[in-house]
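Apart from one protein chain that is not included, each protein chain of the complex appears where it belongs.
Then we have chain A:
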Amino acid sequence: MAIGETFLGLLESRPRHGYDLKRAYDERFGQGRALAYGQVYATLSRLLKSGLIEVHGIEPGGGPERKRYAITDAGVTDVQRWLTQPEKPDLYLQNTLYSKVVLALLTGRPAADILDTQRAEHLRLMRELTRRKSTGDFPDQLICDYALFHLEADLRWLELTAARLDQLAKEVSA
């Protein structure tokens, strides 16, 4: 997750204190993994140094948590560039599951069992996400869907590989 760019995007809507920023980030994007304060202030300090944000006022009491930060023009340009630049899709060309299946075939272990165990684990996670979706709000449903579609893609690969284990076994032992 690009924390710096996300902060800039949040600051573009309005200036915020460091604590506000952290809270907004955790609520919208944290998914149970809250940012550490150290990470928040290190990121703000980097953005300040690059001229992408500026201090927009300090409340009495001092300390880093009392500063309000605002985005600069350079910051807005940076957010714009980041938002419009496509993310590089993951290629998934190195994957542990494939290695496990090949190693199982090489060492005479039951590769189908490995695929079945993994399938059960994937479906267990998918059930958890489906339950969460049914009680979650709309943003939560979208986040769960993202994860569900990725898990489903894995499962399709597991199924296809299970159906072609004999062929893979021949290739591996050749």
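In this text, a residue touches a chain if its C-beta (ideal position, glycine included) is under 8 Å from a C-beta of that chain, and two chains touch if they have at least 3 such contacts; residues count from 1.
We take it that contacts and distances are computed from a predicted model.
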item	value
Name under which UniProt lists the unshown chain, selected from "Recombination protein RecR", "NADH-quinone oxidoreductase subunit I", "Sarcosine oxidase subunit beta" or "ABC transporter ATP-binding protein"	"ABC transporter ATP-binding protein"
Residue among A:Leu83, A:Ala120 or A:Leu142 touching the omitted chain	A:Ala120
Hidden partner interface residues of chain A, rising order	116-117, 119-124, 126-127, 129-130, 134, 148-149, 151-152, 155-156, 159, 162-163
